[in-house]
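Omission of a single protein chain aside, the complex is shown with its protein chains in their original locations.
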Amino acid sequence: METLVYIALFAPLVGSLFAALFGMRPKTLWTGVVTSLLLFVSFLASAMLLKHVYTVGAVHAELMDWIVAGDMRVPFGFTVDEVTAVMMTVVTLVSTVVHIYSNGYMEHDKGFNRFFSYLSAFVFSMLVLVMSDNFLGLFIGWEGVGVCSWLLIGFWYHKPDVGRDVNPSISPSWAANEAFIMNRIADLGMLIGIFLIYWNVGSLNYQEFFAAVPQLSHGMLVLIGIMLFIGAMGKSAQFPLHTWLADAMEGPTPVSALIHAATMVTAGVYLVIRAHPLYSEIPEVSYFIAVLGTFVAIFAASMALVNRDLKRIIAYSTLSQLGYMFAAAGLGAYWVALFHLAAHAFFKALLFLGAGNVMHAMNDELDIFKMGGLKKVMRWTYTYMGVASLALAGIWPFAGFYSKDTILEAAFNEQSYGIWFVLWLTAGLTAFYSFRLVFLTFLSDERYKQYGFHPHEVQKYVLWAMFPLGLLAVIFGWWKEEFMAFVTRLLPAYEMSEHTEHMVWILIIVTMAIAIGGIVVAYIMYAKRLRRNERIEQSLPYRILSNQYYIPIFYEKAFAKPYAELSDIAWKEIDQQVVDATVDGIARVIEETGDGTRRMQTGNLSDYLKWMAAGALILAVLAIIVAMNH
Amino acid sequence: MIGLSHYLILSAILFSIGLVGVIRRRNLLMLFFATEIMLNAANIAFAALSSYMHDLSGQMFAFFIIAVAASEVAVGLGLLILLYKKYGSLDLDDYTMLRG
Amino acid sequence: METFAFYFFAVLITALFLVTVLSQNILYAMTSLAAGMVLISGLFFLLGADFLGVVQLIVYVGAVMALYAFAMMFFDATGSIKERHSHPALVFLLGGLSAVLMVVIFAAPQIGQHVEALYPAAAGANNPQAVGLVLFTKYLVPFEVAAVMLLVAMIAGIILAGKKMERSLSKINDSELEQNGGKDEQ
Amino acid sequence: MENILSVLIFFPLVAAMLGFVVKKDSIRVYGITVAAIEFLLTLWLWFSFDTANGGFQFIEFVPLISDFGINYYLGVDGISLFIIVMAALMTLLGIVALGENIKDLKNMIITLLFLEVAMIGVFVSLDAIIFYLFWEFSLVPMLYIIGAWGGEKRLYAAIKFFIYTFAGSLIMLVGMLYIAYVYQSVAGVWSFSLTDWYALVLPISVQKWLFWAFFLGFAIKVPMFPFHTWLPYAHGQAPTVGSVILAAVLLKMGTYGFVRFSLPLFPDASVAYILPVAVIAIIMIIYTAMVAYAQKDMKQVIAYSSISHMGVIMLGVFAMNPEGITGSVFFMLSHGLVSGALFLLVGVIYDRRHTKMMSEFGGLASVMPKYAVIFGIILMASVGLPLTMGFVGEYLSLAGFFKVSPVLTLLGGFSIILGAVYMLSLYKKSFFGPVTKEENKKLHDLTGRELAALVPLVAIVIWLGIYPKPVLVPIDNSVKALVAFMDQKAQTPEAKRIIHVSRSTKEAK
Partner (left out) sequence: MLQPIHVSMASLNLITLSPMLVIIGGALLILIIDLIKKDLHKSLYVMLSILILFVDFGATLSLGINERGFFDVMLIDGVSVVSQLLILIASMLFVPLALTSKRFHEFSYPEFFALFLFMVAGFQFMVASDNLILIFIGLETASLALYTLIAMHNTPGSHEAAIKYFTMGALAAGFFVMGAAVLYGLTGAVELYDIAKVFQVRMAEPGISIPLIGGALLLMVAIGFKVSLMPFHLWTPDVYEGSSAPMAGYMSIVPKVAMMVVAMRILGLYVDMGVEAVRWMIIILAVVTMTLSNMMALVQEDVKRMLAYSSISHAGFVMAALALDTTKAYTSIFLYYGLFLFTNLGAFTMLWISRRKHPSHHDRYHHPYIKFSGLIHTAPMAAVIMAVFMLSLTGVPPFSLFWGKLYVISATVDAGYIWLAVVMGLNSAIAAYYYLKLIVYMFLKPPVQGVELIGANKSKPLVVIVGIAALFTTLSVFIIQPLLSYLTYMVSVSGY
């Protein structure tokens, strides 16, 4: 079985390196094919591992020692248990689809080979992240996906920087750096968490840590929990480290689908799930996680309401859904979080890939106000996106319904009615903006014509490649019971109270109502044609939302600019004017003293003789002073 | 009765007069006069000490100082003649090329 | 008598030397210096250092002052000398302070007290004899070295005042020296 | 070969002298050959090194000035071994990377060989005076390299470099002499042998001022804030190879000095002064990272980044536990390779455009993809990406210091954020965006010679990022011994508490 582990893990790496070999050449078709095949191999291996885990149990493999110093011994160790197996399967499945999809999407791109190299490298990193059996291995993957994300967001690095009013993300390379740096901020927290674990437990291995959790003081556990969660907040773009995710949409769309929707951003959720023995011990932190998740859910959804950028809307919805997952995890319903994670991966990837199709058709235009009526030319895409949106909105019997509904139930069950209410409200908003997007893109009037676009459907194999996702977006939810049974072998089972059991149908109906309500509102507003209301668009709430609560500008004004100015001061004012000037000043004083002293060397003998006489007197004075002191 | 210290103080005063001459004089010849005064002052001190302590070393010292003074005069005047022949001046203000 | 003699000499010597130091006229200066020297020998006689007194007279008044007199004539500097006195106050301040310093040091009562004579004058010898005894035993080496010193001084005087110094080989390019066939000036 | 250390010192020395005879047009090959042989010799040293032994090996001892206790006393342990290998490697690569159009190539190569003598000498010396000898002597070739091949303000930079470091080390010399004096008054004979000194238990008050005397010498070399201002000038003006060796090896002398001298000689003082040193280190980390961000010149960014990273190394050194010290030694290696590589990379572009200003570039990734890739990898190593060499050291250093002070470590950890900030902004400004300057459009990518210098570095950086064990374990063995020794020697309860001996060492007892 170890072989399978290694095949699943290293197949993407091999693919990445293979593509990298040709990275600087113009497009070679087989790089795309080979990497996709290897990804498929990885998927198969993952699926077999899933089966193995299901039937036999967890697999453990240890490749070699990595860091050995002092008492620290960190090996490259991998564990495939229930959670990992699910994650692996989801990751490799979505990745495979995205790879195949990219063959079409990136067809005309100069950096075709490079793209596949990065993409496969990402999958490898992601697999390391989920498979590692210790925190430092997780951190490898954690940083690895960060770098790949940086590479892929900045894939079109040649684009120049433009103003925020033209493009809120400024440029791909800017967005890439923003993403990387924001993640680094969170990573520091995570690193501190790792240090705490090491010095308190003496090991970074999950099992050893979890075994040691009961012996640790509560305060320490809280601290560790917070630090690890800070790491998770960065990767999963939770408030206040969320701005990078929307800007990350500068990357090619398959990247958005894979990294910024299905996999990487869920790493934070994965971490919380993985560390459930820790978080179960610290309910206050968990509750904070749930509250923060809930807040992010509605916060992101609100921004999605008014945005006109196709990808950004989906990105905000991702953010919102991540909020759901954290809420679930925070409430202790770890398996639900994982379930939503998987379901979300499928439908959100599908949604993004569909968006990619639209972009392709619209020559990379992203403004949904410039689209409309694309249903005629892009029937398949319309279907996929419709299905995905239904799933996202949580309409029965699509996947999203099962997962999201369970989360709401859990919130209700915990008697966190505030959370429940906000999430419930968010469900309505979700349905509204999802369908606002769908309607404005595919239905309503054909506005694209006035901008001179000639949309067309994408290649057939690309559409087929999307099919598994489409299918799963529909049916994945049906395996809720089996899924629960499988993963709760590792994760704590989540039992609803009797009260909730009684209420469950009412809850479902209420939720469904608001979701459908959202769709209906969207339909009324946008299905026929784009109706714009100048007054609303000029109103303060609208502007706040469309400017993302002015947070990016605030960050720039409050952190980036002052930092740059402070840096400049540090260099020009402190380093040069104080520190270095002191050094040079000492040198100058010495030299000036020399110049001054040199003046006693007048060349005039009489002066020299005077100095000798004076010297004798000075010596006398000196002698007197010393003699008095002794 | 004249004590030793009378002589010594005389010696000290003469030395100081010589010192004043040395630091005051600009004419090298006159400056050399002043150095002679200083050596003579020492001679007085040695002679007086020798006499009062009944020890001959002091007189010896004074004797050698006179010899040294004579030698110095020879060399010094040689130098002065050289300078005068070359540059026609004995004023030390004229010899300030080397400085700084 | 001794007291009178001492004060007579002391005042006179001081005055003469002050003239030497302060006079603008080189002739006065030299004359007063010579006179001072003579009077110092008087002090030596007073102190019983007859030998020293004689040497003082011979060497200083006979040799040194004669040398100075010749030099003065050579320099054609019989008249008054113009000197620039830049910091008269400073000069006298330094002079005054060092006078105080010297007097303080020399006036210390410890000097000359409680001292055993290591080389007392031989009993029954007069001063020149006693000096001779010490000079040619104990101080023979310094005496010989002094002879060397005088030889050095003589050579130095001859060379420095000599004609050969008038033309400097250090300033003339070698090529010119070759042309002049300066064989004598290697 | 028992006297391999002497061979390592004298081979380049003899080669440098013989180099005067070699004709100008053949000197490059001569230089490369000599440096390669030297490097192979260091590899031999590594392979014949007993990795399980934490003590000194290949010891040579020849009395030199026996009345004054100065001996030609050499030896290596895990701490110095790899720095030696790195020094030889960086010299080799530096020579390989020397540009075609460099003037007075012969002088340059001979100077580099002399420099190599000094560098290796510093790390193999076990006698304080011999150590000092090489330490000071290393300034001379570097002075020449900066001064003769540097930029516009090269003379200023060279002299500043020399005098600043010289002044610091003279204070250190006073400290050394004092220790020797104490040793003499205790043992009755003079000795400057480090191993003899180790046996000396100094009173706390003496340790405290000696610590600062040594600190000054080492801190200027490291360079620690506020003694760092010579470094940007030196780097800014030095030719590529000068910067490479300066950053890779010469700066390490300072941190090495702390490990070799300050810690074992003054364990109590070291513990007592953790706080001030750590505060300085944190100022280095944060403040210089900010300064680096403000730079307009690529090379200056890297120069300041060196200071920032050296701050992390300092934290590791003063962690007083095997994790931190091993990490800092490893970080010395990785910083050496990575910053050396970065300077080589800047040199590549400087050779082509004769400018290092970031504003002159932009979009280089489109024109010089290979260059961009290698730069990118090294850059990632520099910001401490896992699976590159940069991570291991930084992680261990911080992890080690965390034991001492979590809060300070948190501040020190800003290194990973701020490092990313200035490095990525450098990369963005130079490599990303459209190609705006006409002259940049015709730039040719890396040549074979440049690749020959860079690819090995990339390979090592990745190899030791993935599998650092062959290097970490020998270092760790020596460091464990060091820490155990410090613990044994410590007098104050505070020192006993802070110095953290690893479990394995305790069990071995």
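A, B, C and D label the chains in the order they appear, each numbered from 1.
Assume a residue touches a chain if its C-beta (ideal position, glycine included) is under 8 Å from a C-beta of that chain, and two chains touch if they have at least 3 such contacts.
Small disclaimer: the values here were computed from a predicted structure and weren't measured.
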(request) Would you mind listing the shown chains in contact with the chain that isn't displayed? (result) A, B, C, D
(request) Among C:18, C:34, C:71 or C:149, single out the residue that touches the unshown chain. (result) C:149
(request) Have a look at C:6, C:75 or C:106 and name the one touching the chain we're not showing. (result) C:106
(message) Touching the absent chain: which residues on subunit A qualify?
(response) 590-591, 593-595, 597-598, 600-601, 603, 605, 607-609, 611-612, 614-616, 618-620, 622-623, 626-627, 629-630
(request) Could you please point out the subunit B residues that touch the chain left off the display? (result) 8, 11, 15, 18-19, 22, 28, 31-32, 35, 38-39, 41-42, 45-46, 49, 53, 55, 57-58, 60-61, 64-65, 67-68, 71-72, 75-76, 78-80, 82-83, 86-87, 92, 95, 97-100
(request) Identify the residues of subunit D touching the omitted chain, counting contacts across the whole complex. (result) 63-68, 107, 129, 132-134, 136-137, 139-140, 143-144, 147-148, 154-155, 158-159, 162-163, 166-167, 170-171, 173-174, 177-178, 180-181, 184, 209
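As a convention for this text, only the chains that are shown with their structure count from here on.
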(request) Just give me the whole-number Å value for how far the CA centre of subunit A lies from that of subunit D. (result) 36
(message) Can you compute the centre-to-centre distance for subunit A and subunit B, using the mean CA position of each chain? Integer Å is fine.
(response) 95
(request) Using mean C-alpha positions as chain centres, tell me how far subunit B is from subunit D in Å, no decimals. (result) 65
(message) Residues touching two or more other chains, restricted to subunit A: which are they?
(response) 606, 610, 613
(request) Indicate the residues of subunit D shared as contacts by at least two other chains. (result) none
(request) Could you run through all the chain pairs that touch each other? (result) A-B, A-C, A-D, B-C
(message) With touch defined as at the start, can you tell me which subunit C residues reach subunit B in the complex?
(response) 2-3, 6, 10, 13-14, 17-18, 20-22, 26, 29-30, 33, 36-37, 40, 43-44, 47-49, 51-52, 55-56, 59-60, 63-64, 67-68, 71-72, 74-75, 77, 81, 83-85, 88, 91-92, 94-96, 98-99, 102-103, 105-107, 109, 111-112, 115, 117-121, 127, 130-131, 134-135, 138-139, 142, 146, 149-150, 152-154, 156-161, 165-166
(message) Applying the document's contact rule, which stretches of subunit A touch subunit C when the two form their complex?
(response) 606, 610, 613-614, 616-617, 620
(message) Using the touch definition from the top, list the residues of subunit B that touch subunit C in their complex.
(response) 1-2, 4-21, 23-27, 29-30, 32-34, 36-37, 40, 43-45, 47-57, 59-60, 62-64, 66-75, 77-82, 84-86, 90-91, 93
